[in-house]
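Note that one protein chain of the assembly has been removed; the remaining protein chains are unaltered in position.
What follows is chain A.
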């Protein structure tokens, strides 16, 4: 359903109502029998209109997901941000070794001495250390673990 894109939408693709939807629905969505009606009301939309706009926003790739966000740790699993330093000449091979693990949820190249940053998501807390150890064995590189100690979340505002 998602369009994994790094493309930017053309100017004017979103109107003020679309931007209000993006800002408001990042905060939360009602758990009521007719949630689109309830969420749409403060935006001046009925449920059908809100659904139509959300469908379009998803189709054009303005949103990547709509629904519950689960906390892996609360479900008994864990998440951990990890980083390693891959030699430039060997970068793609190392990336392939890292990405081959299903526990690697995302992986980004970054411009720093620690040049590969990835997130491990495992169904058990022990899975993080186990997966990191396997990656270390396969790559011969140290996997530094940066687990989240505390999170401060507010979201991201689209200019209205």
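Here is the rule we use: contacts are C-beta pairs under 8 Å (C-beta built on N, C-alpha and C of every residue); 3 or more make two chains touch, one makes a residue touch a chain; residues count from 1.
We adopt the following convention: contacts and distances are computed from a predicted model.
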Quiz item: Unshown chain, UniProt name, "siroheme decarboxylase", "Molecular chaperone DnaK", "Putative tricarboxylic transport membrane protein" or "Probable K(+)/H(+) antiporter subunit F"?
Solution: "siroheme decarboxylase"
Quiz prompt | Residues belonging to chain A that touch the chain removed from view | solution = 1, 3-9, 14, 21-22, 25-29, 31-37, 47-48, 51, 54-55, 57-58, 60-72, 74-76, 81, 83, 95, 98-99, 102, 104-114, 116-118, 121, 123, 144-158
